[in-house]
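Only a single protein chain was left out; the remaining protein chains are all shown in position.
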Amino acid sequence: MSEIELPGARESWHDFLAKAVHNRSFTIGAIITGFVLLMALLSFVWTPFDVTEMDIPGKLKWPNSQHWLGTDHFGRDVFSMLMVGARNSIAVAIVAVSIGMAIGVPLGAAAAASKGIFSDVIMRANDFIFAFPSLLLAILFTAIFGPSAINAMIAIGIFNIPVFARLAHGGSLALWQREFIFSARTSGKGPVRITIEHILPNLMNIMIVQGTIQFSLGILIEAGLSYLGLGTQPPDPSWGKMLSEAQTMMGFAPYLAIFPGLAIVITVLGLNLLGDGLRDIFDPKLRRKR
Amino acid sequence: MLTTLFFLRRTGFAAITLLIASVVIFGITQVLPGDPAELILGINAQEDTLAALREQMGLNAPVWQQYMHWIGGIITGDFGKSYTYSVPVSELIGARLWISLPLAIMSLLLSTAIAIPVGVLAASRHNKATDVSIMGATQLGIAIPNFWFAMLLVMIFAIKLRWVPAGGFAGWENGIFNGFKSLLLPAIALALPQASILARIMRSALLDVLAEDYMRTARAKGLPRSMVLWRHGVRNAFIPVLTIMGLQFSFLIAGTIIIENIFYLPGLGRLIFQAITQRDLIVLQGLVLLLVGLVIFINLLVDIAYSIVDPRIKGAFHE
Amino acid sequence: MKIIKTGLAGAVAALAMFAFSTQGMAGKDAVTLGMVLEPTHLDPTAGAAAAIDEVLYANVFEGLTRINSKGEVKPALAESWTVSDDGLVYTFKLHSGVKFHDGSDFNADDVVFSLNRARGEKSVNAQKALFKAIDKVEAVDPLTVKLTLKSPNGSMLFNLGWGDAVMVAPESADGNKTKPVGTGPFKFVKWVKGDRVELARSDKYWGSARVLGKATFKFISDPAAAFSAVMAGDVDGFPNFPAPENMDQFRSDPRFKVVIGSTEGETIMSINNAKPPFDNLKVRRAMAYAINRQSIIDGAMFGNGTPIGSHFAPHHPAYIDLTGQYAYDPAKAKALLKEAGFANGFKATLKLPPPSYARRGGEIIAAELKKVGIDLKIIPVEWGPWIKDVFKATNYDLTIVSHTEPMDIGIYARDKYYFNYKSDAFKAVIAELNRTSDSKARYALMGKAQKILADDAVNVFLFQLAKTGVWNAKLKGLWENAPVQANDLTGVSWAD
Partner (left out) sequence: MALLEIEKLNLSIGGTPILRDIDLQVDAGESVGLVGESGSGKSITSLSAMRLLPQSAKLAGSIRFNGCELTQLSEQRMCHLRGRDMAMVFQEPMTALNPVKTIGSQIAESLQFHLKMSRANTETRVLKLLDRVGLDPAKFSPDRYPHELSGGQRQRVVIAIAIALDPKLLIADEPTTALDVTTQEKILDLLKELAGENKSSLLLITHDLAVVAQMAERVAVMKDGEIVETASTLDFFRNMQHPYSKKLLAASMLKPKAEKTHFEDSKPLMRVDHLVRRYRLPRKSLFGPAQFLDAVNNVSFEIEQGESIGLVGESGCGKSTLARTLLALNKPSDGRVEFLEHDLFGLSKSELRSIRRNMQVVFQDPYGSFNPRHKIGRLISEPLQLLEHISSSQRHRLIAAALEDVGLTIDDADRYPHEFSGGQRQRIAIARAIITEPKLIIADEPVSALDVSIREQVLDLLNALAERHGLSYLFISHDLHVVRAVTDRVLVMYRGKIVEQGVTSQVFDNPQHEYTKQLLAATPDLAKTLEQLEAEA
């Protein structure tokens, strides 16, 4: 992690695309992620059925031409719920990653730029958060502030901070030893300016890659929290909650357990492939590994 | 000599971290909404009854005194007495540790046993069909949420085939075999994503090592490819794998919390939930501290394991 | 590829090795029952949790009287009793030869100790109020106890049958939380915390009932886990199965017997009557019209449950059916809201405690109220915060809860209760009820009380909670209904 591979140059968008279409992981990942995102966005304007619309007499219908993926125990349309669930999952994961990045990267970069106690304190604090198992942190957090999507976002976000801070710290430390940083210093630039002009832009690639990975991890943790009833709350549908509700009905309505599970698997798979692809594209040194 | 110094320093850091953790954990439990006394006595309890119980539980003392009392006890091995169960916390935790710990170890062993050979195989068949399919399979393994996988396992092996119990713990006293049987499905459910991640790390670490100059030196000696792979490759590749295994321990604990709930194993994970819902703060504090301590301890262990695998680590402290 | 294959094959083989089954049930002299909640401790006289009674009542501990499966008061440790004409003095004649499980004798001194402990200054008894009427308890002779009341109390014998009034010995009372010592047919063996409590037949039992050699209560809170435990035969029965949706599956499986019984749980959507806009009768009535009880029973309870129109159990003889008073009529609800000045509806919160009747029912209610313009935000809460915020501080708009105490309509007459309902008319009815002993007159008053509550639409009365029990078809003698929270194993046996 300490070795930062500087890209040959700033990739122009064109170069990037040229490399991207030849990368299998990226292409498959981008298609899957794009599809999930599209479904999530589409759910804002259209879903086959209103997700809050209950139809108790029409409950637990197997997949059919009207309800493509069947209906749940309240007679709600599973496909519509999955679409809106995608939106909720993605929202939680995006906010959580943003919190992690927005706080972690500056902290890590600042710790690398300044030495001594300040950096020690920051990195120790990071180690400290790291010692709390993520889910435990989230459970405690929601136990205090009550279960809700927003609290899930914050809890996952807090757990993301040290991930990004460590990465940014390691990356920045390596960059600070680069000769172009020494050049910048002889040009009279201070640590803040160097961090903004030279360090952060060069950390971007690894941050994007890590962001994608944390994003998929965020979706998994959100699903886990919702499964435990600590994440997104009704009436908002969420994949994890759908799974936990389906659990007792697996005997007679297995489709209720299978589709949300598949939705999670597909989304996480797509994001991971995308992340791998991006890493290959940004960092040709690693390409052979894929 | 240097190793002792290194060891002492790392242990010191770990101890300080743990101490700060105890303050934070205690603080967190103090702000948890809900009064344990009310929960025990229920909604019809009268105010004087509640006061009597609060006094009995020591909830009326100032917060810092409660903390000092708690931490002082822990240092002497006394974790306090559970509010709800009225038994020593250490007894509660001790009993459940015998489920969670074997579970964690089983899944760790299982995932390592699967991941290492699979990772080595993929690396040695780099970019060939074997490699590509292993990578695909592990990619899938990472994406499957362990609780969903657990649900499917229960569905197939416990409910349909009835090979193993659907959940619960038979108890070690009914034979070690029965105990393992209860832990098998949970361990598999936990091990799958871990194994997938480890296999990938093993593979990429080995590929890194395969590109090292010393692998060429070894080949130039005339050693066949497979011999070079195992003798020179695997041990070096183990260093990053070890790091990930250390980090994963934390995920493993998180995983056990969910998995124990699915298989209703009376382990530490379920105890946490129970302690939260019952506001059994003293159990919660002790338990979270124990888990955090475990993570810190494992990372300490990983650091020490480094210096065994990699002789350079000891030397690194010269520079 | 080789490695993978052998790896997989190994895993399958390992599974297969374990395959010889879990079927070997505990034999015919033992029973394992599943319960959702684990008791927090094992002293019924020191906690409210129903789970304590469900494990110990009538099995390990006994009271002077007991309540049977039909909800009737029967003699227990008291062989017989007399009541003075003014209703103030009760004289109990105790069974002779009763021993506690630790071998000590049970006599009148133990009764005095138990009752004084329950009502005393330092008592941590959750139902201390039950004993409020008692003035003094005296041992007349080793087998005779005299109970003097401050004022007549029609339900004293019933109260003494509660789990909170069981008899304990002075020597062992303090240890009951972890090592209960009672007089019942089962003695406590061990408690594996978080998993199970084991009981075994007591050879010192005074009674004639011949019970099974071993009884185990297994605690499984997760409905899915409960389902698989029943299906896999890990438990022989689940008297209060937590997932009503699985009942049809059990029904279609000849291995199981499914019993839908009644409980004392009136499940209601409680309304904070003091908080605007809920202080407006029209708003409350509008909500009652807007909610379709049957759809909640179908949707949340999978058809298990009886709709109610007031706070009264349908199986009680004094029950009057008021469900028609606010038959589902969203149009009328909207009209009422308009009258009340909420043509555009309003926003409110709905706090839901953990049980699935609340969580699922809440979702349906939120969807239904949305149709008439009431926008509910669902806030799930655990029992701890629920007691603190909702029950004590009455800091809530709406909540859903099942009131499981038997005959508890009197709570609406309390000055401070979390509904914040104040009705002098209702209070008068209840006061008269307490003074009345003639059952016909009592029933009439009870009917009147039910009507007042319905007219005032104090809460939205949803349904009477069903006791969804499932057990092995060969298991006999389990209670079908739950007049009190108990799993009385006295009459349980295996067929064949």
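Lettered A, B and C in written order, each chain numbered from 1.
Please note the rule applied: a residue touches a chain if its C-beta (ideal position, glycine included) is under 8 Å from a C-beta of that chain, and two chains touch if they have at least 3 such contacts.
Just so you know, these numbers come straight off a predicted model, no measurement behind them.
Chemist: Omitted chain: which shown chains does it touch?
Modeler: Computed over the complete complex, the missing chain touches A, B.
Chemist: Which residue among B:Arg54, B:Arg162 or B:Arg219 touches the omitted chain?
Modeler: Looking across B:Arg54, B:Arg162 or B:Arg219, the contact with the absent chain belongs to B:Arg219.
Chemist: Which chain A residues would touch the chain omitted from the figure, given the whole complex?
Modeler: 6-10, 178-180, 182-189, 197-198, 201-202
Chemist: Residue by residue, what part of chain B touches the chain that was omitted?
Modeler: Per the touch rule, chain B residues meeting the hidden chain are 1-2, 4-5, 8, 212-214, 216-225, 227, 231-232, 235-236, 309-312, 315, 317-318.
Heads up, the rule we're going with is that only the chains that are shown with their structure count from here on.
Chemist: What is the distance in Å between the mean C-alpha positions of chain A and chain B?
Modeler: About 23 Å, centre to centre.
Chemist: Centroid of chain B to centroid of chain C, CA atoms only: how many Å?
Modeler: Centre separation, chain B to chain C: 38 Å.
Chemist: Can you check how far apart chain A and chain C are, centre to centre, with Cα atoms defining each centre and the answer in Å?
Modeler: The separation of the two C-alpha centroids amounts to 44 Å.
Chemist: Which parts of chain B, given as residue numbers and ranges, touch two or more other chains?
Modeler: Residue numbers touching two or more other chains: 32-33, 151, 159, 261, 276.
Chemist: Can you list the residues of chain A that touch 2 or more other chains?
Modeler: 143, 247, 250-251
Chemist: Provide the residue numbers of chain A that touch chain C in the complex, in ascending order.
Modeler: 52-54, 56-57, 59, 73-75, 143, 146-147, 229, 233-235, 244, 247-252
Chemist: Report the residues of chain C in contact with chain B in the complex, numbered from low to high.
Modeler: 1, 3-4, 7, 11, 14-16, 18-19, 21-23, 38, 40-41, 47-49, 121-129, 177-178, 192-195, 218, 220-222, 224-225, 228-229, 231-232, 234, 354, 382-385, 387-389, 391-392
Chemist: What part of chain B is in contact with chain C in the complex they form?
Modeler: Residue list for chain B touching chain C: 32-36, 38-46, 48-49, 52-53, 56, 84-87, 92, 95-96, 113-114, 117-118, 121, 130, 134, 151, 154, 157-159, 161-169, 171, 180-181, 184, 188, 261-264, 266-267, 270-271, 274, 276-279.
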